[in-house]
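Heads up, one of the protein chains got dropped from this complex, but the rest are sitting where they should.
Moving on, here comes subunit A:
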(Lines give C-alpha, C1' and ligand atoms only; values in the text may rest on other atoms or scores of the structure.)
Protein backbone atom coordinates (compact mmCIF):
# COMPACT_ATOMS: atom_id res chain seq x y z
CA UNK A 1 0.00 0.00 0.00
CA UNK A 2 1.45 3.38 -0.93
CA UNK A 3 1.79 6.17 1.62
CA UNK A 4 -0.96 8.74 1.92
CA UNK A 5 -0.11 11.86 -0.06
CA UNK A 6 -0.36 15.22 1.67
CA UNK A 7 0.14 18.30 -0.48
CA UNK A 8 2.18 21.14 1.03
CA UNK A 9 1.56 24.47 -0.66
CA UNK A 10 4.28 27.03 -1.32
CA UNK A 11 3.24 30.58 -2.13
CA UNK A 12 5.90 33.25 -2.67
CA UNK A 13 6.80 34.13 0.91
CA UNK A 14 5.67 30.85 2.48
CA UNK A 15 8.17 29.95 5.20
CA UNK A 16 7.14 26.80 7.03
CA UNK A 17 6.70 24.54 4.00
CA UNK A 18 9.93 22.63 4.76
CA UNK A 19 8.78 21.97 8.29
CA UNK A 20 5.32 20.88 7.23
CA UNK A 21 6.73 18.48 4.63
CA UNK A 22 9.18 17.06 7.17
CA UNK A 23 6.41 16.51 9.71
CA UNK A 24 4.35 14.64 7.10
CA UNK A 25 7.34 12.44 6.22
CA UNK A 26 8.20 11.73 9.85
CA UNK A 27 4.64 10.53 10.38
CA UNK A 28 5.01 8.13 7.45
CA UNK A 29 3.20 10.08 4.76
CA UNK A 30 4.38 11.39 1.42
CA UNK A 31 4.71 15.18 1.24
CA UNK A 32 3.84 16.48 -2.23
CA UNK A 33 5.09 20.01 -3.00
CA UNK A 34 2.39 22.18 -4.56
CA UNK A 35 3.45 25.45 -6.23
CA UNK A 36 1.03 28.38 -6.02
CA UNK A 37 1.16 29.05 -9.75
CA UNK A 38 0.20 25.49 -10.75
CA UNK A 39 -3.55 24.98 -11.12
CA UNK A 40 -3.14 21.33 -10.17
CA UNK A 41 -3.50 19.50 -6.87
CA UNK A 42 -1.55 16.51 -8.24
CA UNK A 43 -4.17 14.14 -6.89
CA UNK A 44 -3.21 14.59 -3.24
CA UNK A 45 -5.34 13.12 -0.47
CA UNK A 46 -5.11 16.17 1.81
CA UNK A 47 -3.58 19.65 1.77
CA UNK A 48 -1.46 21.52 4.31
CA UNK A 49 -1.30 25.31 3.96
CA UNK A 50 1.77 26.29 5.98
CA UNK A 51 2.67 29.56 7.65
CA UNK A 52 4.75 32.43 6.42
CA UNK A 53 4.21 35.82 4.90
CA UNK A 54 2.72 34.90 1.52
CA UNK A 55 3.13 37.80 -0.90
CA UNK A 56 4.78 39.67 1.99
CA UNK A 57 1.40 39.86 3.74
CA UNK A 58 1.00 43.06 1.78
CA UNK A 59 -2.55 44.42 1.59
CA UNK A 60 -3.81 41.97 4.25
CA UNK A 61 -2.50 38.61 5.44
CA UNK A 62 -3.63 35.98 2.98
CA UNK A 63 -5.62 38.45 0.87
CA UNK A 64 -3.54 37.97 -2.27
CA UNK A 65 -2.87 34.25 -1.87
CA UNK A 66 -6.53 33.37 -2.11
CA UNK A 67 -6.40 34.41 -5.77
CA UNK A 68 -3.46 32.15 -6.64
CA UNK A 69 -4.09 29.72 -9.53
CA UNK A 70 -3.75 26.76 -7.16
CA UNK A 71 -6.57 28.12 -5.01
CA UNK A 72 -8.97 27.85 -7.94
CA UNK A 73 -8.56 24.09 -7.64
CA UNK A 74 -8.23 23.97 -3.89
CA UNK A 75 -11.34 25.94 -2.95
CA UNK A 76 -13.87 23.68 -4.72
CA UNK A 77 -11.98 20.55 -3.64
CA UNK A 78 -12.10 21.68 -0.01
CA UNK A 79 -15.81 22.46 -0.29
CA UNK A 80 -16.26 18.94 -1.66
CA UNK A 81 -14.60 17.42 1.41
CA UNK A 82 -10.83 17.32 0.80
CA UNK A 83 -9.11 17.50 4.21
CA UNK A 84 -7.31 20.86 4.48
CA UNK A 85 -5.22 22.20 7.37
CA UNK A 86 -4.08 25.81 7.48
CA UNK A 87 -1.67 26.99 10.16
CA UNK A 88 -0.89 30.63 10.88
CA UNK A 89 -0.71 32.29 7.46
CA UNK A 90 -2.50 29.20 6.11
CA UNK A 91 -5.36 29.87 8.56
CA UNK A 92 -5.45 33.51 7.40
CA UNK A 93 -5.65 32.36 3.79
CA UNK A 94 -8.53 29.97 4.59
CA UNK A 95 -10.43 32.85 6.18
CA UNK A 96 -9.71 35.19 3.27
CA UNK A 97 -10.91 32.47 0.89
CA UNK A 98 -14.12 32.13 2.96
CA UNK A 99 -13.46 28.47 3.57
CA UNK A 100 -13.55 29.34 7.26
CA UNK A 101 -15.54 32.17 8.88
CA UNK A 102 -14.09 35.17 10.69
CA UNK A 103 -10.76 36.93 10.37
CA UNK A 104 -7.35 37.27 12.02
CA UNK A 105 -6.43 40.75 13.19
CA UNK A 106 -3.32 42.37 14.66
CA UNK A 107 -2.42 40.95 18.07
CA UNK A 108 -3.90 42.86 20.99
CA UNK A 109 -0.38 43.58 22.29
CA UNK A 110 0.59 44.95 18.85
CA UNK A 111 3.77 42.85 18.86
CA UNK A 112 4.72 39.76 16.94
CA UNK A 113 4.93 36.99 19.52
CA UNK A 114 6.86 33.72 19.43
CA UNK A 115 6.36 31.43 22.40
CA UNK A 116 5.46 27.92 23.48
CA UNK A 117 1.74 28.10 24.15
CA UNK A 118 -0.60 25.83 26.06
CA UNK A 119 -3.59 24.97 23.89
CA UNK A 120 -6.73 22.98 24.75
CA UNK A 121 -8.20 20.57 22.21
CA UNK A 122 -11.93 21.28 22.02
CA UNK A 123 -12.92 19.06 19.14
CA UNK A 124 -11.63 15.74 17.92
CA UNK A 125 -14.31 15.50 15.24
CA UNK A 126 -11.96 16.47 12.42
CA UNK A 127 -9.58 14.40 10.31
CA UNK A 128 -6.69 16.44 11.77
CA UNK A 129 -7.45 16.03 15.49
CA UNK A 130 -8.90 12.56 15.92
CA UNK A 131 -5.80 11.28 17.74
CA UNK A 132 -6.26 13.81 20.53
CA UNK A 133 -8.80 13.58 23.32
CA UNK A 134 -11.33 16.31 23.98
CA UNK A 135 -10.16 18.66 26.72
CA UNK A 136 -6.54 17.53 26.31
CA UNK A 137 -3.99 20.28 26.90
CA UNK A 138 -1.06 20.33 24.51
CA UNK A 139 1.88 22.68 23.96
CA UNK A 140 2.48 24.14 20.50
CA UNK A 141 4.56 27.13 19.48
CA UNK A 142 2.83 30.25 18.24
CA UNK A 143 4.64 32.86 16.15
CA UNK A 144 2.55 35.58 14.63
CA UNK A 145 1.76 39.28 14.63
CA UNK A 146 -1.81 38.96 13.38
CA UNK A 147 -3.49 36.10 15.16
CA UNK A 148 -6.38 37.72 17.04
CA UNK A 149 -9.41 35.79 15.92
CA UNK A 150 -12.53 37.90 15.44
CA UNK A 151 -16.00 37.18 14.09
CA UNK A 152 -19.39 38.82 14.40
CA UNK A 153 -21.60 37.75 17.27
CA UNK A 154 -23.82 35.49 15.19
CA UNK A 155 -20.87 33.68 13.63
CA UNK A 156 -19.21 33.26 16.98
CA UNK A 157 -22.39 31.85 18.50
CA UNK A 158 -22.79 29.46 15.58
CA UNK A 159 -19.17 28.29 15.91
CA UNK A 160 -19.64 27.60 19.60
CA UNK A 161 -23.03 25.97 19.19
CA UNK A 162 -21.85 23.81 16.32
CA UNK A 163 -18.72 22.58 18.11
CA UNK A 164 -16.60 24.26 15.47
CA UNK A 165 -14.07 25.68 17.91
CA UNK A 166 -11.27 23.13 17.66
CA UNK A 167 -8.58 24.76 19.82
CA UNK A 168 -8.59 27.32 22.60
CA UNK A 169 -5.62 29.03 24.23
CA UNK A 170 -5.10 27.77 27.77
CA UNK A 171 -3.36 29.81 30.43
CA UNK A 172 -3.06 33.32 29.05
CA UNK A 173 -4.56 34.40 25.75
CA UNK A 174 -1.55 35.62 23.75
CA UNK A 175 -3.27 37.81 21.19
CA UNK A 176 -6.72 38.83 22.39
CA UNK A 177 -8.63 36.30 20.29
CA UNK A 178 -12.37 36.21 20.93
CA UNK A 179 -13.40 33.36 23.21
CA UNK A 180 -9.67 32.42 23.42
CA UNK A 181 -10.06 30.81 20.01
CA UNK A 182 -6.82 29.35 18.63
CA UNK A 183 -8.37 27.26 15.84
CA UNK A 184 -11.69 26.43 14.17
CA UNK A 185 -13.18 24.09 11.60
CA UNK A 186 -15.84 24.37 8.95
CA UNK A 187 -19.26 22.81 9.48
CA UNK A 188 -18.32 19.63 7.64
CA UNK A 189 -15.16 19.34 9.72
CA UNK A 190 -12.72 18.63 6.89
CA UNK A 191 -11.17 22.13 6.94
CA UNK A 192 -9.27 23.21 10.04
CA UNK A 193 -7.36 26.43 10.63
CA UNK A 194 -5.29 27.36 13.64
CA UNK A 195 -2.64 29.91 14.59
CA UNK A 196 -0.27 27.55 16.48
CA UNK A 197 2.30 25.49 14.59
CA UNK A 198 2.08 21.71 14.99
CA UNK A 199 4.89 21.24 12.45
CA UNK A 200 7.35 22.88 14.86
CA UNK A 201 6.51 20.42 17.66
CA UNK A 202 7.24 16.98 16.24
CA UNK A 203 10.90 16.29 17.10
CA UNK A 204 12.80 15.91 20.37
CA UNK A 205 15.95 17.58 19.10
CA UNK A 206 14.56 20.64 17.35
CA UNK A 207 11.73 23.12 17.62
CA UNK A 208 9.51 23.60 20.63
CA UNK A 209 10.12 21.53 23.78
CA UNK A 210 7.07 19.42 22.93
CA UNK A 211 6.14 16.75 20.41
CA UNK A 212 2.41 17.33 20.71
CA UNK A 213 2.22 18.39 17.07
CA UNK A 214 2.61 14.76 16.02
CA UNK A 215 -1.08 14.18 16.78
CA UNK A 216 -2.13 16.24 13.74
CA UNK A 217 -0.09 14.14 11.36
CA UNK A 218 -0.94 10.77 12.88
CA UNK A 219 -4.63 11.77 12.78
CA UNK A 220 -4.69 12.67 9.11
CA UNK A 221 -2.60 9.69 8.02
CA UNK A 222 -4.85 7.24 9.88
CA UNK A 223 -7.85 8.86 8.32
CA UNK A 224 -6.41 8.62 4.82
CA UNK A 225 -5.41 4.99 5.25
CA UNK A 226 -8.87 4.12 6.50
CA UNK A 227 -10.70 5.86 3.65
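In this text, a residue touches a chain if its C-beta (ideal position, glycine included) is under 8 Å from a C-beta of that chain, and two chains touch if they have at least 3 such contacts; residues count from 1.
We take it that contacts and distances are computed from a predicted model.
Asks: Not counting the visible chains, the remaining one has a UniProt entry; which protein name from "NADH-quinone oxidoreductase subunit F", "Phosphoribosylformylglycinamidine synthase subunit PurL", "RagB/SusD family nutrient uptake outer membrane protein" or "Sugar ABC transporter permease" does it give?
Replies: Matching the unshown chain against "NADH-quinone oxidoreductase subunit F", "Phosphoribosylformylglycinamidine synthase subunit PurL", "RagB/SusD family nutrient uptake outer membrane protein" or "Sugar ABC transporter permease" yields "Phosphoribosylformylglycinamidine synthase subunit PurL".
Asks: Check the options A:57, A:180 or A:212 and report the residue that touches the missing chain.
Replies: Reading the full complex, the residue touching the unseen chain is A:57.
Asks: What residue numbers in subunit A mark contact with the hidden partner chain?
Replies: Subunit A touches the missing chain through residues 12-13, 15-16, 18-19, 22, 52-53, 55-58, 111-115, 141, 143, 145, 197, 199-200, 203, 205-208.
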